[in-house]
Structures are given as C-alpha cells and as structure tokens.
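Every protein chain except one is present and positioned as in the full complex.
As written, the chains take the letters A, B and C, and residue 1 is the first residue of each chain.
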C-alpha cells in the first residue's frame, strides 16, 4: 500500500472537525476512531432502528459510514482550505450487516488536485472476528468555493 | 418505457408491508408514496439531523431512499414468496441535496428470475420545482430462503 | 429529457474529429451515426473476432462504444478548447450482446464546468427490433491542459 504525505500538518484536526459537522453521524451513533494520512476509520454499533426488512443494517446506512470514511480519507491529503464532496460511489454488499458493530475503513487509492479516488470496506465485528460486509469504490472532489459549515 | 406485468396480483400489499418492516425508513422520516408495476416512489422531508458537513442531506441518506425505491420496484415484479436483496449499486451525486423534500423514484430496467436491474433518481422539491440530486444504477436479487422479518 | 445549449457552435465538427482520432473505433469497426447537443450515437456491426467465451460481443467492447458515446455526448456541451476524459463508469449487462449490430447511445444527465455526468445504453438490433444489452452511468471530466492528438 502506498504511503502518503499530507499537505496540511493539521489534517487530523481538520478531519475531526468535519466529521463533527456531519450531523447524521451523531444521529446514527457513528464515531471516528482513526485518522491517518490517506486512511480513516469509523465505527457504528448495531442499532435496531437502522435496519431493513430482514433485520440487517440498511445498505444506505452501511454506505453512509464508508462514504464518510472515504471522503475524510481523501480530505487528509487535501490542502487546508479545501472541502470534500462525494461525486459518486459504487458499493457491493457481500454479507448481511449484522453483528455487534460495523467498522468502515476508507483509504486513498489515488490522490489528485481535483479528483481523489478512494476504496473502502465495511466489516462486521462479532466475537472478536471480522467479516466483510461491503466494499466500495468512490470518487471524491476537492472544492474550494464551498467551505464546511461554521462550527 | 417498458410496461410490466406483475406475477403476484397482491404485489402492492406485499411491497407496502416490506417498506414498513424497514425500520430505518421510519427513523429518517421517509414515506412510501407510490407503488406501481416496476416503479416505486419514496418521499423524505429535509431534516437537519441527517446532514453532512455542508448542511445538505448526507449522500448515504439520499442513497438509502433510492436504494429502497429500487429494491421495492424490483419486488413489485417478483413472485409472492420472494424477498429482495441489494447486491450492489452505484450513485452519482449531481446537485446538493437541499430543499423542502426529496423524492426518490426507482424503476425496473430489466426484470429477471434471479437478478433484476433497476435505475433510480432522487429529485429535490422546492417551490414546486424539481431538481435532480442523484442518479443510481442498482442490481437486486430475488431470494427465497431469506424471508422478510415477521411483522 | 432536458434540452441543452452548446457553448461551441462547431461542436459537431469537433466531436466528429475526436471520434476519428480514437483509433480503436476504426479497429473494431464502429461508426459515429448521430451527434446532437448532449447526445451521441455509435454503431458497431457484430464481429466474431470481438467475442467472449459464449460467442457474444465481449463486455469490454460493448463498454468501449458506450463509453465513447457518453464521452462525446459530454464533449458536445464543452467549450471549444476542452478535451474530455473518462474518470469512471459503471455498466450493467442485461442481455447477451448478439445480433446484427449494436447501437450505443450516450446522453448528458448533468453538464458541469469540470464534471459532466452521462447515461448510456447499448441495444442490439436484429430483424428491425431493439433489445437492451447494457446500461451505463459515467463521469466525464473536461480537461484543458491535455488536448486531443493532432490529426
């Protein structure tokens, strides 16, 4: 895996502040558990009120945490004045999103001035073991003219 | 656009029941506003606690409603004993998800015994005008061995 | 469907020249059959030397023509000095690519200064009837610093 050099030494602070501004993350109970250059991890405890018709976490909720993990992974490598927008993503759902909690991991595949491509995975944690739930490929865009909301 | 003939005359009742079992839909405040052969519509009023860092609805929430609209559109054409699972989807986000409310429309592109391909759109409604927010292409699977949860 | 106003009145000439520079199009025998604002059509007669293991046209060949149709559809709406690059695409394959010839249709879903989102379809033509073979969602980028090859 490539190693990346952040442009902004305060990238972690900036990424944590952006996560906090994502109100939906608090609403669903997600927390930011790791920020490194080109990599971000988000955890989500299972919650019955976020499920679909089989009692698993809804694909859209699984997608929410891995999209945010990918977007923030891209943001770790962006300049201090850039904000990040999701242009598009694709996700495959390979096992039921069930278990004690989910961990979403986003990482940068290819950084760029405008476009950053990221890959992400979501695993379900149960009894100390990880099982792959979903895998994502995402295209993120650095935007200058559209800053994050004021805190 | 093609017209479709449902295999199960009670498809609407079945689809409405499946929507009700998706607890996350109630949690985010979505409602099922239209069910027709091969087409389903879901509405979601804007809510501040579902937003991302710019104050728009989070991409994952936008995805949740259009994924459910696509999955249920596929289900309208499935036999009475089949349940539906999302295998994968891709979504492009083309405008900020802001406005009074979102309408997600899912429709079947190609039905199949095992695999059904669907397309979906999300529009934002403001002042009586629609603006495209997101567009999706999704692959749905009919499953027999995994019924919906008991009501 | 939205109607689009090209920025460059000579868009058709520019798009036709770009198609001609795509040597692979000649190699596989594809021709450009329609250019309109936001819409492009490409035809490909079936050829046995382009097939996969079941004797259908290979998914990558089907993708080639609809990718070019989408890219050129995006290009119809770009300024005169812009070239187009495919950032990413997704395609679903819904029927075997067999028949006398394929028609790929690309159209702009959402134009933009940097990013243009397109949708495309490929149909197989046999006995005067069309059958959907593949459907695509693509993200195109306008590039200024990387012009087309000299003719």
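FYI, a residue touches a chain if its C-beta (ideal position, glycine included) is under 8 Å from a C-beta of that chain, and two chains touch if they have at least 3 such contacts.
Computed from a prediction, not measured in an experiment: that's the story for all the values here.
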Touch list for the missing chain, restricted to displayed chains, reads A, B, C
Touching the hidden chain in the complete assembly: which of B:41, B:88, B:121 or B:148 does that?
B:88
Hey, which of C:18, C:76 or C:116 is the one touching the hidden chain?
C:18
Residue positions on chain C contacting the omitted chain are 18-19, 21-24, 26-27, 48-55, 58-61, 63-65, 67-68, 83, 85-93, 146, 148-149
Residues on chain A that touch the omitted chain in the whole complex?
90, 92, 94-95, 109-110, 112, 117, 119, 132, 135-137, 139
Spell out the interface residues on chain B facing the chain that's missing from view.
87-88, 90, 114-115, 117, 137, 139, 141
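One rule holds for everything that comes next: only the chains that are shown with their structure count from here on.
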Comparing centres built from CA atoms, which chain ends up most distant from chain C?
A
Centroid of chain B to centroid of chain C, CA atoms only: how many Å?
28
Chain A-chain C separation of Cα centroids, rounded to whole Å:
32
Whole-Å distance, chain A centre to chain B centre, using C-alpha means?
23
Can you list the chain A residues in contact with two or more other chains?
87-88, 90
